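Got a structure for you, questions after.
What you see is the complex with one protein chain gone and the rest in place.
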Amino acid sequence: MNPVPQPAERPAWSLRLGDALLELRAFIALAVIVVIFASLSDTFLTGSNMITMTRHVAVNAILALGMLLVILTGGIDLSVGSIVGLSGIVAGVLLQGWEIPSFNVILYPQVWAVVVVSLVVGTVVGAINGVLITRFKVAPFIATLGMLYVARGTALLISNGATFPRLGGAPELGNTGFRWLGTGRVIGVPVSIWIMVVFAVAIWVLIRKMPFGRWLYATGGNERAASLSGVPVRTVTLRVYMISGLCAAMVGLIIASELTSAAPQTGETFELNAIAAVVIGGASLAGGRGTVRGALVGAFVIGFLSDGLVMVGVSTFWQVVIKGAVIVLAVMLDQGQQRLKRSRAAAAAAATVRHDGPPSRTSTPVAA
Amino acid sequence: MNPVPQPAERPAWSLRLGDALLELRAFIALAVIVVIFASLSDTFLTGSNMITMTRHVAVNAILALGMLLVILTGGIDLSVGSIVGLSGIVAGVLLQGWEIPSFNVILYPQVWAVVVVSLVVGTVVGAINGVLITRFKVAPFIATLGMLYVARGTALLISNGATFPRLGGAPELGNTGFRWLGTGRVIGVPVSIWIMVVFAVAIWVLIRKMPFGRWLYATGGNERAASLSGVPVRTVTLRVYMISGLCAAMVGLIIASELTSAAPQTGETFELNAIAAVVIGGASLAGGRGTVRGALVGAFVIGFLSDGLVMVGVSTFWQVVIKGAVIVLAVMLDQGQQRLKRSRAAAAAAATVRHDGPPSRTSTPVAA
Amino acid sequence: SSGGGTDKPAADSTTAAATTAAPEAGGLIAVITPSHDNPFFKAEADAAVAKAEELGYKTTSASHDDDPNKQSELIDSAITAGAKAIILDNAGADASIGPVQKAVDAGIPVFLIDREINQTGLATAQIVANNSQGAALVAEEFVKAMASAGNYVELTGKESDTNAGVRSQAYASVISQYPDLKLVAQETANWDQQEAFTKTETILQSNPGVKGIIAGNDTMALGAVAAVEAAGLTGKVIVAGFDGSPDAVAAIKAGTLLATGLQPAVQIAQLAVEQADEVITKGKASQEEKQSIDCVLINKDNADKYTLFGLTE
Partner (left out) sequence: MTAATTSQAPVWTAGDVVLVAEDVSKVYGGTHALRGVDFSARAGAVTAVFGENGAGKSTLMKILAGVERPTTGSLHVFGEEVAFASPVEAVERGVVIIHQELNLCPNLSVTDNVFLGRELRRRGAVDEGAERTAAIALLERLEERIDPSAPVGDLRLGQQQVVEIARAISLEARVLIMDEPTSALSNAEVEVLFRVIRELTSAGVAIVYISHHLEEALEIADDVVVLRDGALVAEAKAADVDLAWVVANMVGRNPDDLYPELGAEKGEVLLEVRGVSVADPANPGRLAVADLDLTVHAGEIVCLYGLMGAGRTELLEALAGRLPVSAGAVLVDGEDLTTATIGQRIDRGLALVPEDRQRDGLVQTMTVGDNMSLASIRSYLRGAFVSNPAEAKAVKRTISDVTVKTSGPGAPIGSLSGGNQQKVVIGKILLTEPRVLLLDEPTRGIDVGAKADIFTLMAAQARAGLAVLFATSELGEALNASDRVLVLHRGRVVREFDPRTTSKEDLMAASDDAASPEPADDTDGASA
């Protein structure tokens, strides 16, 4: 019933395109960053450097993917950084050999078993978050804030504060190969990058193609309506935190493998980077809005920025300032863009009045 | 006009009492903590220790008071920790003597001037947060996350990473007395505790006795409705972040004075403690619900806990775990309590239904 | 210098640190160090606790995580707990003066270990490893391995940490004598392994010609080692560290790390406790305040003689 039909405007109303517009800001930011650093450092655009930086990005990107799901439900997960540390330590314990005091034997599980166990641990921690939030109605911020401490403390207790070195494993124990995760390559591309790709595709399918995705967006958009429509809101929320925990555990493994050692304090403040990536990617912390593509681009923005700053040798202090500024600016870009769009559209509309109304009035626009 | 008035139930309706109930959890948690540590350590309940611990609490409590206002509007302020560091550094620069290269003179401002300048700096940083959030529509989490880095980086740049020592000042420069803030006593009670009290009272009056308070709760409860009722939502929000910045700056001064030195990294992760305190105190991160008393009690819970753990000599790793657990548990306490209340109410209600005689005509409150 | 064998009781005493020891002991000694998630500080704290309990004291062992404010709070607690002495590895040369003053005013002798403060006549003793001497040793070894020529990178610690500065200066003072050694990048990795890894990788990208990396401590050095391995440059790029942490020594044995400067942390901690005991029992200190214990260079020649932050003769 649109009196003055504007087919041009209509598409902008569609969820997908709306998001695309929001991602734009991330792409712009990314483009700007690449251009600047490419002009400042000739090695920035080399293939090998791109691969290295992308490997660094992968860590944050995988966290961001899990965080995206959480944020889509309107929640937040502050515990991912600690889970990264915990899963690394778990892997460390198992690869170093796991003493069972009662029998005093030492177990040396296979690498695949180690990986599985660590991932399970991360998922379980996520599940605890989920239960606190769904069953006990603890606000996500608080539940995961508590877990931030609990998981970190647990990692410290398990490792007794020490770092587990030399996770390469030993042939005679048949537990070698852990290094592959962090340093291996497939078709010339590092494994960690492949892992990022796999996670991205999987999660994209999950939220775009599966009913689960609809439920996710619905839960974030209007939880009451969703549950009245028979969406298993609690289950969805629970799963989401489990996935986030899984992603964090994966990251923990990758880092432990890269360093061939697991330190309990690994991953501190990672959560902030992940959240920043998701939001720069156009997601709304209120829930219900955000995309996989956006989150990825956001992760690249942050990763390329910090690597680039190091390459051109900006002082550490400035690095901190610039990082903060970029996070805010990337998000602000979008505002300006949206306003521009609005005012232009409004102006156009006002002009249409001129044809039927006396021009004198319409040509004097007040407070746009 | 309640058909069957039930005084027992009615008060539960009132906002204030509802909050009181929510605070209960904080009080319970506090009581539990005090009892446990009192039984484990004989020095815990001594007057001197109480004063010491309260002095430690004051720091977090003042931050929590500012944070409370922010959270009441449904926002969040992650930058307070960095502002603490920044304001300390500013005070450090000024007390050490502020060179003006162009004239190569060194200024030694009076202590009161130093204090004022630092507070102003904190307030201005808060104002920037506010502007980003109100004018540029950046989500509070992101705006203040960015500021977390920018303010910290600025502190590091100003001090060039170094710490400003010996802020005691020198008599011949007439800038002594800064130590008073952190170490002075009035009527036997440390100044920092007095400052906490003053801030608490001021903010209580502000949000309970002044229109600003109503506007605050309204903005947090339903921004659209508030603005349509003539509430200057933007101004309110802006002010709130300015106050939060002011509180943070005050804390920065207190710490710098206690240590008689200002380090740029002071205040890292303080924001988390402040948020935890406010939420343990019964505030809702969704906004519109929370009280000064609650925030204070929350701060005491966290402060007494960490001091108590040190006194009874719990290992640092366990301290981390316990802290996290307590944050979650304190918030969970409330859930159980609420459920209990609800079920009891339901039972009572069911009873009244039966005792109601002929259902049709029991007191017919026709409109008008 | 002998810290041999002390790691055994140290290991046991972590539990003892958590609870408190025999009631008839001669009062409380509070041990305050940076975060125990760095093995160096853990070893030092454990050694102090072990020694103190050996001498019949109760102990508390807490970590200030390099947060001056938390340090000040811990000292407050020690004061109210009526400690007889405080063994402190402080959280900043300047930021710690106030708190130490507080303890001294409360009549509690403070024994500083590992890190000095910019104030004398306050603490009863400041027992530190001679960082600049140790760093100089490492630098010389580094120069030798570099054949006095080529591009190198330095990874520095937290700016706020005095030792970061001291070591960096010592490195510079030695290396600057060799004009052919060029510092192409200097980055802080905040004592952190993962950060060191990432930054090293990035730096290696922008400066392909790098021949050596010298790091302000072992955690960062090991991060660099991992990065070098990842880049397949093991052997081509040499890495040197500082602290003498067990992992670093293992890396030296494995040939991925060139050398590290061993800080006799255990020995220092024990000295501090012994002197504290002396002051508590005899009422006066026999040693002068500033005591610096020389560091020892560990390379593949003497790596086998290493015991936790100590070296057997």
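Each chain gets a letter, A, B and C, in the order it is written, and its residues are counted from 1.
As a convention for this text, contacts are C-beta pairs under 8 Å (C-beta built on N, C-alpha and C of every residue); 3 or more make two chains touch, one makes a residue touch a chain.
Fair warning: this is a prediction, and the values are worked out from it, not measured in the lab.
K.L.:
In the intact complex, which of the presented chains make contact with the chain not displayed?
P.N.:
When the entire complex is considered, the left-out chain reaches A, B.
K.L.:
Taking the full complex into account, find the residue in A:56, A:152, A:239 or A:289 that is in contact with the omitted chain.
P.N.:
Answering carefully, the residue with contact to the hidden chain is A:289.
K.L.:
Among B:107, B:189, B:202 or B:228, choose the residue that contacts the chain missing from this document, as touch is defined above.
P.N.:
From the options B:107, B:189, B:202 or B:228, the contact with the absent chain belongs to B:228.
K.L.:
Which listed residue (B:35, B:116 or B:210) would be found touching the missing chain in the intact complex?
P.N.:
Of the listed residues, the one touching the omitted chain is B:210.
K.L.:
By the contact definition given up top, give the residues of chain B that touch the hidden chain.
P.N.:
Spelled out for chain B, the touching residues are 1-6, 9-15, 18, 205, 209-211, 214-215, 217-218, 220-222, 224-232, 284, 287-289, 345-346, 349-350, 352-354, 356, 359-368.
K.L.:
Which parts of chain A are in contact with the chain that was left out?
P.N.:
Residues of chain A in contact with the hidden chain: 1-11, 13-15, 18, 205, 209-211, 213-215, 217-218, 220-222, 224-226, 228-231, 288-289, 341-343, 345-346, 348-350, 352-353, 356-358, 361-368.
Note that only the chains that are shown with their structure count from here on.
K.L.:
With centres defined as the mean of C-alpha atoms, identify the chain lying farthest from chain A.
P.N.:
Taking each chain's C-alpha mean as its centre, the farthest from chain A is C.
K.L.:
Rounded to the nearest whole Å, what is the centre-to-centre distance of chain B and chain C, using the mean of the C-alpha atoms as each centre?
P.N.:
Those two chain centres are 37 Å apart.
K.L.:
When you check chain C against every other chain, which residues touch at least two of them?
P.N.:
14, 35-36, 159
K.L.:
What positions in chain A touch 2 or more of the other chains?
P.N.:
156, 160-161, 316
K.L.:
Could you list, by residue number, the parts of chain B that touch chain C in their complex?
P.N.:
Of all residues in chain B, those touching chain C are 41, 43, 46, 48-49, 52, 55-56, 59, 156, 160-166, 255, 258-268, 306-307, 310-311, 313-318.
K.L.:
Help me check something: in the complex, which residues belonging to chain C touch chain B?
P.N.:
Contacts found on chain C: 14, 17-20, 35-36, 59-63, 66-69, 72-74, 76-77, 79-82, 92-99, 101, 118-119, 158-160.
K.L.:
Enumerate the contact residues on chain A facing chain B in the complex.
P.N.:
Listed in rising order, the residues of chain A that touch chain B are 132, 136-139, 141-143, 145-154, 156-157, 160-161, 272, 275-276, 279, 284-285, 316-325, 327-328, 331-332, 335.
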